[in-house]
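All protein chains but one are shown at their positions in the complex.
The block that comes next holds subunit A.
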Amino acid sequence: MNVMLNTDAATLSPIALFLQADWVVKLVMLGLILASVWTWMIIIGFSSRMRGTNNTIRRFERDFRKSDNIDDFHRVRGDDDSPVARVFAAGVTEWRRSTGQRSIDRDGTRERLATVMGAAVAAEVDRMADRLNILATIGSVAPFVGLFGTVWGIMRAFTAIAGEQNSSLAVVAPGIAEALFATALGLFAAIPAVIAYNRFSHSINRVEARLSRFADGFHTTLSRQLEAR
């Protein structure tokens, strides 16, 4: 099959529109395409990571509920590379430090356990939400960048029209079409970014709630054991 690039001015081929544009508009378009690539990289990476995180948390909680001995469980699963394992390991480490001394301050230990595990949860959430701000930035700025490209392109088109002393649609249309392409690219980058930002914020909130619940449950268990001493 003989496939040809359609570089006719009368088509909406993105490559033709890009090639005809002014260099400022070209720069804007390139930046927006890069932003879009970056957005989708974050979206793909983030969704696969969130899926993995949810699975590991579910498995870890199930195994934790089944196990009787916290020390044994920590020996087996404490070094897992997952947020919930790190929260668990932080709690166990603090428990060992606090209960290693001869005299045990129960209230102080409870408080320290809560603080340490809360901090671990916050750290995990921070790590997960690392790139969400990029999505937020792209989602809010890309339309404006595209609009800038459009305004610049239309200014240039009007200059060209004035130079031609001719206002027929054939003169006006290509310049405006290529200028509007910048806005189209801005929206093309921004819409997925905004949707992904909202979705991912929501899923991070859920993971955070889940980690907090796990930490609370673990804290309850430890505090029960503390009373037994």
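Rule of thumb we're sticking to: a contact is a pair of C-beta atoms (placed from the backbone, for glycine too) under 8 Å apart; a residue touches a chain by one contact, two chains touch by 3 or more; residues count from 1.
Assume contacts and distances are computed from a predicted model.
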Protein name (UniProt record) of the chain left out of view, among "Oxidoreductase", "Iron complex transport system permease protein", "AAA family ATPase" or "Outer membrane biosynthesis protein TonB": "Outer membrane biosynthesis protein TonB"
Touch with the omitted chain, as defined above, among A:Leu30, A:Ile44, A:Ile104 or A:Ala209: A:Ile44
Residue numbers in subunit A that touch the chain omitted from display: 1-6, 8, 10-16, 33, 36-45, 48-49, 164-166, 168, 170-171
